[in-house]
Structures are given as structure tokens and as C-alpha cells.
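A single structure is presented below for examination.
With one protein chain removed, the remaining protein chains of the complex are shown where they sit.
Take a look at chain A:
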Amino acid sequence: MSVVYSRRLKKELQEIQIEQADPAKRAAGIQLLQADDLKTWYFSIEVLGDSLYKNETFHLMVRFDPEYPFKSPAVQFVVSDKVKPPIHPHVYTNGHICASILGDDWSPTLSVMAICITIQSMLASCKKKELPEGNDDYVRTAPDNPKKTRFVYHDDTV
């Protein structure tokens, strides 16, 4: 276990908190909601400007592996009574996201903010609100942790 690398996560958290306090530096539409420990963080994500998700707010849950940043964090949208996941061809109704950077294309030089921005732009570029193919089957059998799913990255357009 690379506990030593938790320093990097602390640093990321510090940077995010500094950015959040400064509107000039803050990534528009992305807000840190909760980061009580170095295990699970929550963000809210909005797509500003013209998009299919105007005036919608989503919550993202980021769970870290002890091997972070050598392994990607588990990232999914929160599904609860209050918040719903976006309807998007790469987002299942249980909140799981099919995005290559969360799996095969992860790199330790990426960061939590980089993930949030990627997901925000994945929503921004969406042309049609629809569920992923086979959503019901997937949701019925999906593991709790989306990292246990072998996603096939077939669509680079959204």
C-alpha cells in the first residue's frame, strides 16, 4: 500500500480548496461539496452555457484506492432522492460512468479536477439525452464499485 502517496491527495485537496475560494481560479460549474477524509470526495457539477443539461446539477462521488494515483479512483454520479444522474449515453441509471480515463486510459499525471472537467465536458458535448444501450441489464447486475466493470470504450464522439 502506498500510504506515502496520500500526500499527493492532500496537496490536491489543498489546491482545490484554494481554487474554490477564488472565483477567478475556480473551474466554472464544479464545486467541492465534501472531502472529510482521503477516501471519498463529493463534487457538484453543472454545465454552464448552452447544453442539454441547462439548470441541472449533478453530484459526483469520487472514491480513492490506496494505490492512487497509480490506480484511478472510482467515480460515479450520486443517485438519491435529491439528486439524479444525468441522462447521457455513457451514464447508467445507477450512476456508473463509461469513460476511458477512469479505466484503461488512466494516467497518474491526471488529477481529481481533471476528471471532473472531463466529465463536465462529456456532458457539455452531448447531442442527445439517451440512456446507454443495455442500461437495464447492466444496472441489474452491476457491482457496487464501477471499477469492477469491464467497460468497452466504443464511442469517442461524446
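One rule holds for everything that comes next: a contact is a pair of C-beta atoms (placed from the backbone, for glycine too) under 8 Å apart; a residue touches a chain by one contact, two chains touch by 3 or more; residues count from 1.
The rule is short, and it goes like this: contacts and distances are computed from a predicted model.
K.L.:
Just by its UniProt name, which of "Anaphase-promoting complex subunit 11", "E2 ubiquitin-conjugating enzyme", "DNA-directed RNA polymerase" or "Cytoplasmic tRNA 2-thiolation protein 2" is the chain not shown in this complex?
P.N.:
According to UniProt, the chain not displayed is called "Anaphase-promoting complex subunit 11".
K.L.:
Using the document's contact rule, name the residues of chain A that touch the chain not shown here.
P.N.:
Answer for chain A: residues 2, 4-5, 7-8, 11-12, 67, 69-72, 104-109 touch the chain left out.
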